[in-house]
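Here the complex is missing one protein chain, while the rest keep their positions.
Now for subunit A:
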């Protein structure tokens, strides 16, 4: 067992453990923090697998994303502190069955497939980042541009959905009466 495997197992275990805690705690803030720790452990797994750029990006993105999520959860939940011990779940048996089935099928595929020999070495982080940049602005440029346009569209759509709808007819009536 190599050092890389030990660290991968440690961070993988942490990601799974915090993933379970997300749905087991009643406190919404703890839930958001558990998801943050789970995503950070996944970022650490990327670092262990020598994908340095993706690992750092994952940790930075998720730290911001989960902080925002925690704020929204406190805003929207009926019992954000979890002090009332409310159960906010339904169809538990079906959900557990679906989750376990999905995991078992994926694990079976992982175990039963013939993956061939694994690569021993990868190039260093600097060469990787350069190669990824060349990939982004070369062969995969159309996908990269599409992702950018999609982000812009989603930003506009999310803002448009969140803005309160004005009742134009009642506004016209009000102006007419004045």
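Rule of thumb we're sticking to: a contact is a pair of C-beta atoms (placed from the backbone, for glycine too) under 8 Å apart; a residue touches a chain by one contact, two chains touch by 3 or more; residues count from 1.
Criterion: contacts and distances are computed from a predicted model.
Hidden from the displayed complex is a chain whose UniProt protein name, among "SAM-dependent methyltransferase", "NADH-quinone oxidoreductase subunit K", "Cytochrome c oxidase subunit 2" or "Osmoprotectant transport system permease protein", is "NADH-quinone oxidoreductase subunit K".
Touching residues on subunit A toward the chain that is not drawn are 2, 4-5, 8-9, 12, 15-16, 19-20, 22-23, 28, 31-32, 35, 38-39, 42, 45-46, 49-51, 53-54, 57-58, 61, 65, 68-69, 72-73, 75-78, 88-92, 94-96, 98-100, 102-104, 106-107, 110-111, 115-123, 128, 131-132, 134-136, 139-140, 143-144, 147, 150-151, 154-155, 157-162, 164.
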